[in-house]
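Only a single protein chain was left out; the remaining protein chains are all shown in position.
Note that the chains are named A, B and C in the order they appear, and that numbering of residues resets to 1 at the start of each chain.
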Amino acid sequence: MSRPATTSPFVVSATTETRGTNGTTSPLGSKPSQLGVAVIGCGYWGPNLLRNFHEGRDTKLVGVADLNPDRLAWARGLYPHITATSSADELINDPRIDAVAIATPVNTHFELAMRAVRAGKHVLVEKPLCHRSDLARELIDEAAKRKVTLMVDHTFIYTPAVRKIKQLIKDNELGQIYYYDSARINLGLVQADVNVLWDLAVHDLSIIQFLFPEAPQAVSATGMRHIAGRPETIAYLTLHYGSGFIAHCHVNWLSPVKVRRTLIGGTKKMVVYDDVEPTEKLRIYDTGVKLGQHGEAEKGHPDYRMRIDYRKGDISIPHLEGKEALKLEVEHFVESIRSGKPPLSGGAEGLQLIRMLEAASQSLFLKGQPIPL
Amino acid sequence: MSRPATTSPFVVSATTETRGTNGTTSPLGSKPSQLGVAVIGCGYWGPNLLRNFHEGRDTKLVGVADLNPDRLAWARGLYPHITATSSADELINDPRIDAVAIATPVNTHFELAMRAVRAGKHVLVEKPLCHRSDLARELIDEAAKRKVTLMVDHTFIYTPAVRKIKQLIKDNELGQIYYYDSARINLGLVQADVNVLWDLAVHDLSIIQFLFPEAPQAVSATGMRHIAGRPETIAYLTLHYGSGFIAHCHVNWLSPVKVRRTLIGGTKKMVVYDDVEPTEKLRIYDTGVKLGQHGEAEKGHPDYRMRIDYRKGDISIPHLEGKEALKLEVEHFVESIRSGKPPLSGGAEGLQLIRMLEAASQSLFLKGQPIPL
Amino acid sequence: MSRPATTSPFVVSATTETRGTNGTTSPLGSKPSQLGVAVIGCGYWGPNLLRNFHEGRDTKLVGVADLNPDRLAWARGLYPHITATSSADELINDPRIDAVAIATPVNTHFELAMRAVRAGKHVLVEKPLCHRSDLARELIDEAAKRKVTLMVDHTFIYTPAVRKIKQLIKDNELGQIYYYDSARINLGLVQADVNVLWDLAVHDLSIIQFLFPEAPQAVSATGMRHIAGRPETIAYLTLHYGSGFIAHCHVNWLSPVKVRRTLIGGTKKMVVYDDVEPTEKLRIYDTGVKLGQHGEAEKGHPDYRMRIDYRKGDISIPHLEGKEALKLEVEHFVESIRSGKPPLSGGAEGLQLIRMLEAASQSLFLKGQPIPL
Partner (left out) sequence: MSRPATTSPFVVSATTETRGTNGTTSPLGSKPSQLGVAVIGCGYWGPNLLRNFHEGRDTKLVGVADLNPDRLAWARGLYPHITATSSADELINDPRIDAVAIATPVNTHFELAMRAVRAGKHVLVEKPLCHRSDLARELIDEAAKRKVTLMVDHTFIYTPAVRKIKQLIKDNELGQIYYYDSARINLGLVQADVNVLWDLAVHDLSIIQFLFPEAPQAVSATGMRHIAGRPETIAYLTLHYGSGFIAHCHVNWLSPVKVRRTLIGGTKKMVVYDDVEPTEKLRIYDTGVKLGQHGEAEKGHPDYRMRIDYRKGDISIPHLEGKEALKLEVEHFVESIRSGKPPLSGGAEGLQLIRMLEAASQSLFLKGQPIPL
């Protein structure tokens, strides 16, 4: 890679050594500097990372690692110019590589990420950051010490739909938020190492974390194991908050239908976010409820309950840009590295999510008993 | 009412005195005997009861009571021949009346039903039976003592859709059942006296009770109050069972969209029951999941998780009869009175539901802590 | 009927004799004057007319006629105070009756309407006005001579959805209109006397007539008879206009699915009107197409065709009032009688529709050959 170390934006807030930009002097008139990137793990999500780093204006795909020879062959076919290896360390130690994206099973995240951080690489880890909060803490500390960027691949917060909702909340279009309610169910891969919360609810938790600054006080979860020797295949998770807000996620690997629907209810408007819809993902309902005025005499009346006023107005379906979330996320990763500023989904966010998942798993075991956060 | 007391089918298993058929000798060639019925409460549900008792072959609508003069006027307009009164007792003590249907606010059910039972009337009470399990117990005992039929209006178990699901389970079409998962949400009446569980989840609990004989061991519920001075507007309820089965209901009075969707997942087939659909309410998915065989070597492999086999087959949408559930239910009420046999949704079923709702409300207060049943 | 003839608004523009208000002196403090109405034909549509005239503030339901004794019995049960007869003439000659609504098979419309008009009654006829344009002409002339109101029951133009579209067009929200395209298909009654155009396309023609003042120049229709001895069960109709506008209706009695979807495309916005949707009937697409600028060089280019610019914006679903169209229509009928002004769907409109249907049937026979209008 012919990126000029001294003039690289990547060295603004770190030395070459610690930030891993490993560049050499660039010839005059060369292409603007690009971040050398490798992807470790080429299963379900890895190919998307490969493609986005390959196509990214500011990134140069340098290598891929996977234990499966077929996948390596596939990657070689598509990207003949990159290093394809079964050894993650080969990439971690490659001086052409500035950043590593890790898309391996969850319980391998910590070790691989730690090795990469220690080698001075910036790291993007597939969600969740890792499988234990204490290890996540270690990882964050190490990254801080090494002055490298640690980011978690909370893809959904980079989607046009979630960003639009964020904007609506920011602009107080929805009023005070009553609830976040999500169903994320389909016939999914029943995993061997993590339960359905760690696989699917993590998406909702990252969205909730992004949209609502209020910290949850406790979590309660219920669920069931349906397949011998496997973790929970279906789960329900409630986040309790100090204010009137409540969040709930329903995840299921054994549903015959695919549902990806989130309801966000506010005092002024309500949003339905249906991620299965190809284009009309958001519907904004000018719909609300408010308590009406009522006199003394009505209290004993059977219609006393009717004194809530319902408002049903227009529905609006905003046009959303078709931009791929991962593309935006990769750009944000590069920006974070360049600026040295913490990314939107950095180590701290990743850690908070793991703590929620750990508490939820504990609650799951205790059949719903709330666990303080 | 000219029904022949002595030849009435209503006296087969009870004396005229205790079964309240209050008849007089019928002239020769008269119309077959009909049950004299009155409806107390003419708000949201009452008009449906009026219509069904009016149209029923075996019932004769005799009276209606309501505190609201407008509603009485409306009922008088539609059924000019019946007694329309603001006094429930006038009907309860009317000798032409054999049975009383109660469709008033929940916290008035006990008193009205008790008075009717003590007057020797058969009673059909809108769900839930009443607002406290100890009172429900008293009601059941009194009805047994008086030998009158006590039935709860668990309408859904009389729908063609739920009856079809019952049949599928009975015929082992679905295999072992993994879960019952229901969402029952819309912009609903925020009630003053009962929370959303007592208003909406009661439907699901009655369906679960009807479909699955296994008794739940504990209940866990979470939820939130959103309107000052009102009970919970949104709630999530999990029923824990000893077997691998789990049931969950999601109810919400503040949803901008109306959803009435229940998923029932079995080892062999899965059912989606969408009650918002006008005709295609049931979809039966020939879809399943089973653990595949795998050798030793694969355990460390990233694809280890893939060894679950997914089966995706045809979907079938059975044609359902268009019969109104309440019509069927009224027929079943009459049959139960005539035969003296306990109805499908009798006092015992009503009591069990109240116990679930009481435990759920307790769990709601304790933020999800499981309450044994 | 206790309506004061002399103070009645019905006599403003006509004498009692010709306008048929047949009133008698009203006692002091009586209810405001109401129009005495009878309904002839109590099959599919008649019951809706009965209910709306019964509930109308300005109408008093006085009688119903039908040849079928069961239907008469049904009507008597629901409206015990009215005259229920098998003789239409009994009603036509009843002095208490000011107006007659005719909901009988199409080929009986002319005779019944003519007799009613000649008896000085205002007449509301189910669509289409009658089965031949020459007879429609006679009817119009007779009504004009007798100074009674002749109105056709083009229900759709009184729906909130169609009125909203009318408003959008009036406010130039849609720009210049490109097309009206409608599918109106379902498993319908295969009629013996008229083909599917006369039964279903008549709805679209009335909507087109209401929305677009431009007169069509010719009609072309194709279709097929599928059941021996019956008229066409499926048909396609195109209206040709002098401007760039085109209208097409697709009607079918043999469709397994019910579709009621109309697309209206304009240069600025487009509307989809789905009448099967219970509440979200209209979707307004901020979507359009315009020809882009292009230079000489591009003409030979394979992408030459790409130079059309597409605009995809927000979608808006307006909230529509839940008001029943027939209620609004009955009010308009009363208003037209009172004011003496021609109704929106009067004889002239009814005649134009019949002419279109006659031309379309001719084109149908000629396999699509255009017939000038």
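The criterion applied here is as follows: a contact is a pair of C-beta atoms (placed from the backbone, for glycine too) under 8 Å apart; a residue touches a chain by one contact, two chains touch by 3 or more.
Note that this is a predicted model, so its numbers are computed, not measured.
Every shown chain touched by the omitted chain in the complete complex is listed here: B, C. Within the set C:S33, C:T149, C:Q209 or C:N252, the residue that contacts the chain not displayed is C:N252. Interface note: of C:L67, C:A215 or C:V276, the residue touching the hidden chain in the full complex is C:L67.
Residue C:G223 is the one among C:P128, C:G223 or C:G346 that touches the chain not shown. Residue positions on subunit B in contact with the hidden chain: 280, 286, 312-319, in rising order.
Contact between subunit C and the absent chain runs through residues 41, 43, 66-68, 104-105, 178-179, 181, 183, 185, 187, 189-193, 218, 220-230, 233-234, 236, 238, 240, 244-246, 248, 250, 252-257, 263, 265, 270, 272, 283, 285, 287, 289, 291, 301-306, 308, 310, 312, 363, 366-370.
One rule holds for everything that comes next: only the chains that are shown with their structure count from here on.
Common neighbours of subunit A and subunit B: there are none.
Overall, the chain located most centrally, as judged by its C-alpha mean against the mean of all protein C-alpha atoms, is B. Least-squares overlay of CA atoms from subunit A onto subunit C yields a rotation of 180° to the nearest 5. Distance between subunit A and subunit B, defined via averaged C-alpha coordinates, is recorded as 42 Å. Taking each chain's centre as the mean of its C-alpha atoms, subunit A lies 55 Å from subunit C. With each centre defined as the average position of its C-alpha atoms, the distance from subunit B to subunit C rounds to 42 Å.
Subunit A has residues 312 in contact with two or more other chains.
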